[in-house]
Each structure stands twice: as C-alpha cells, then as structure tokens.
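Omission of a single protein chain aside, the complex is shown with its protein chains in their original locations.
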Amino acid sequence: MYVAVKGGERAIDNAHAWLAEERRGDLDVAELSVAQIREQLRLAVNRVMAEGSLYDPDLAALAIKQARGDMIEAVFLIRAYRTTLPRFGASEPIDTGAMTCDRRVSATFKDVPGGQVLGPTFDYTHRLIDFALAAEGDLPETPQATPRAEPTPHVTEFLAREDLIQPEREGADTPRDLTREPLDFPADRPLKLQALSRGDEGFVLSMAYSTQRGYGRNHPFVGELRVGQLPVEMEIPELGFAIDLGEITVTECETVNQFTGSKTEPPQFTRGYGLVFGHSERKAISMALVDRAMRWEELGEDNMGAPAQDEEFVLSHSDNVQATGFLEHIKLPHYVDFQSELELIRKLRAEAQASHQEAAE
Amino acid sequence: MSEIPDQQARRARLSTLAQAPAARLAALWEAYGAAPEHEMLRPPEIGTVMVRGRAGAVGAPFNLGEMTVTRCSVRLGSGAVGHGYVQGRDKRAAKTAALVDALAEAGDAAALDAAILAPLRDEARTKGHARAARAAATKVEFFTMVRGED
Partner (left out) sequence: MRDVMTGGFANPAFDASYAFRAVLQAMARPGRIETVASATPPAPISPAAGAMLLTLCDPETGLYLAPSHDTDAIRSWVTFHTGAPFVPANRADFALGTWEALAPLSAYRIGTPEYPDRSTTLIVEQDTLATTGTRLTGPGIEVEAALNLPEIAAFQANRAQFPLGFDCVFCAGEQLAALPRSTFVTEVD
C-alpha cells in the first residue's frame, strides 16, 4: 500500500519563519552584526573560508550569522554561493617565503634567521575562563617594538642546503582541480593538498592524531609554523603583465619527518606540508601530518594499513559538506522504501509463525 | 625601454587600488571630484580567482582555494582605457579603480597619485607597521644562562 505524501509547503514556510525568529533570539539582546562576527570571531571566519574554499571574510561572517553558528552549515552556504561566481583565472603560486609574518615558530631550531615570533597566540594561555570578558571593557595598550627588517627564510631551506631533506618534486604549472573534475584514485599530491586544505578540521585533526598514536609512524617535528599576510598576483591578459589582486592571510606548516634511505640513497628527512586560508594552526599542522602519512608509497615506505595512509579513505571522507549531505539526507522522507521493509518483515514473521505452528502439530 | 617604468607605475597603482579599503577609496575618489565621460567595456563583475600554493612551499603548484575579486574595464571619451581589479565583492570600488586607472593612463597620473594613491599607500604602510611592531614585541629574546664561578 502506497501512501501519497503531498504538500508541506505551508509547514515549511512556517518553519523558516520560526527559524528566523530563533536566529534572532531574545529581542532585548542586541543583534549581532556581520562586522562584529568578522572582527571578533575571526577564527570562526577563517575556518569557514578554509572549508568553504572561498577567501572572503565578510561573506564568511554573514554565512556564520545565517547559519546561527553552525559551522558546517555556514560552509555549505559559502560553497553554494561560490558556484554562482565566474572564475576569472588562477593566481601565480603564492610565495610564502616572502610572507609578512605575524607569527613564526620552529620546534626544530631555536635560533633561526627571523627569530621565534609568537604572534597573537593562545599557546601560552592557561586556559582559565576569563570572566572579565563577559563584560565589555577597555583594551589595555598592546606593547610594540621596532619592526624587524631581517628576512624570514624557510627553515627547511637550511636543511635543503645541506641536502638533509628530500627535495620537493616539480609539478604541472596547471594543477588538477577537484572542484572541476570528479576525484579519481590514485590522486596526485596537488589534488591531495587541495582536498586536505578544504577538508573538515575535526576529521583532518583526528587523522593526524591517529598517526601520532601509532596508526602510521611519522615522528613529525614542526620545522616551521608561520602565519601572516601575502599578496596574491595574477597575470591579466588585457594588461600583458601580472598585478596584485589583494592580500590574504594564510597559515603554513612544514613538518620534518623521519628519514628514509635506501641502498642507493643516503638517509634524508622527509616533509609534510600544510597550507590553509586564514590563521588556522591546528588545521595546518594536521594537514601536514596527514599529507606525510599519505606519501608512504612515494617515499618507498610500508603500507601499515593505517587509515591515514589510505588515500581513498582520507579523501573520500574529508569533505564535510559532502559528508553531511549524505548523512542528513536520511532525515528526509523514505516512506516508500520503508513501506516495503515493513511489508517484508510482516511477511517473514507470518511465514515463521506458520512454520512454527506446523512444527508444533 | 620606456615601457618598463610605465608598466611598473601602472602595476603599483593597480596594486594599491586592489587592496584599498572600499570606504577609503570611495571617499578619496569623491573628494577628487572627477566624473569623466566613459563607456563600459566590461561592467563591474564579481568573480573569483583560484589561489595557488606550492607543495612544500617550493614544489608543485596546487589549488588552495578561491578568493572573491571584482573587476571592471572602462574607456574614457578621450580613448584611454582603464582596468580595475579589487579584492572582494564591491562593484563600485572596481569601477572607481578602473576610472582612476583610465585617468592616469590619460595623463593625470601625478594628480591622482597625490590625491588618492599616496594617501592609500600611506595608510596601508601605517597599518602594516602597526602589525609589524606588535609582532616584533612578541619575538623571543633568548637569554643564555652562563655558569658563573661561585
């Protein structure tokens, strides 16, 4: 027996109206502005930009407001909006070596050109809830010092100079784009990095943590973590030269990992790489660890069967919009499917009952 | 040979305009008071540019993610063509940038630099300096513990 399901439009409209009211909350409380979210919840904005794969802080802030703080819902909004925009082209690869660093630390070398610059970090806070923040207050003046003029080269450069670290492979000038063609396995490294950068932070973090707990063995050191601004450049055909289109903040992590060696090659350190939009350290470090784990084959290591080594497992499950799309769809009506399940169960029970009675006689 | 300094100047000008805060650009343009006759070669258009990074910072390029950009191209009555590319989604800013570029190409470069570009550059420099000063204050000055003779 089929049940015809129709209508619900009025219920849906009313649901949306109530959603808007819930979003607004208590009317005696001031409404959140997009600018407030952009400025004061900047790390949330960064996450939405990274996973939405669209650098636009105002837009991300608006998405967060509309999504009532549900980050994956906000990412969903960004991804949908992005599909309405034409793509003008691709930038020149950004030069993170020329970054104006807000923050730059290395866990491998204490004294590095450019120094250890802590930046605005949570790392050394004691994680005690600060009840003073519950009240709005004045900010004390932030200490300043003479800006450093020294260059801040990558730490891996020094290892590379001594041939202690595996060199990076060259690649095609035009990397493949998983927003333009279906992801296929095996995926090359540029595709893996693209997928990890826009992957769910929780998932990439867990995968990274699993490698540290023994599911895959990398012994990673953070060679360098840097956060700062750099210009984005693109060649403009009608001008005939490249121009700066703007400036973005990125977080970059380079890990230095266990060294390999073979009969022909001397031992060298190997690399992991993380690069994310915005100030997003946990994601950048996680990305570097998972990047390294997925490189086992390229580096001639053993497949230990660890989930993080399995590129199909990692890349098929890293996208949270894709994941939640399929997950949440099971809330939608499956009445017809379930009807047939119900009929089957009833039929089987009747059969079982009948044969049970027969046996009893 | 004279192409190159002109190209550098244009590149620098477009870079300043691309990164200018929209409100400041609008205010400075308004104050400049030009309203040149122009035709839209390309009306302001919001789009994206795919930002690329390099694996290991020096290796194979990969697609990091897109950023929003608005662009516009105009032609003045005089025939001078201007292009504006600005970060973000602001059609008015892109149009203003294109008009500034066109007027500069038409010969007003010095006046525009004084009235619009130099203030934008100064403000950007000040903002950058403020950040750099704060970062510098967080640089760790390691003390070396020297074992003294007691």
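Observations on the model:
First chain written, first letter: the chains are A and B, and each begins at residue 1.
Note that contacts are C-beta pairs under 8 Å (C-beta built on N, C-alpha and C of every residue); 3 or more make two chains touch, one makes a residue touch a chain.
Since the structure is predicted, the reported quantities are computational estimates derived from the model, not experimental observations.
Taking the complete complex into account, A:238 is the one of A:31, A:173, A:238 or A:328 that touches the chain left out. Only one residue from A:42, A:87 or A:148 touches the chain missing from this view: A:87.
Contact with the chain not shown here comes from a single listed residue; of A:10, A:161 or A:180, that residue is A:180.
Interface with the hidden chain, as seen from chain B, comprises residues 39-43, 45, 73, 75, 79, 81. In the full complex, the hidden chain is touched by chain A at residues 86-90, 180, 237-238.
FYI, only the chains that are shown with their structure count from here on.
Mean C-alpha positions place chain A and chain B at a centre distance of 28 Å. Chain A makes touch with chain B in their complex at residues 49-50, 53-56, 58-59, 82, 85-94, 96-97, 100-103, 110-111, 115-120, 142-148, 154, 156, 168-179, 189-191, 193-194, 197-198, 231-232, 234, 236, 238-239, 241-248, 250, 252, 254, 271, 273, 275, 277. Against chain A, the residues of chain B that register as touching in their complex are 7, 10-11, 14-15, 18-19, 45-69, 71, 73, 83, 85-89, 128-140, 142.
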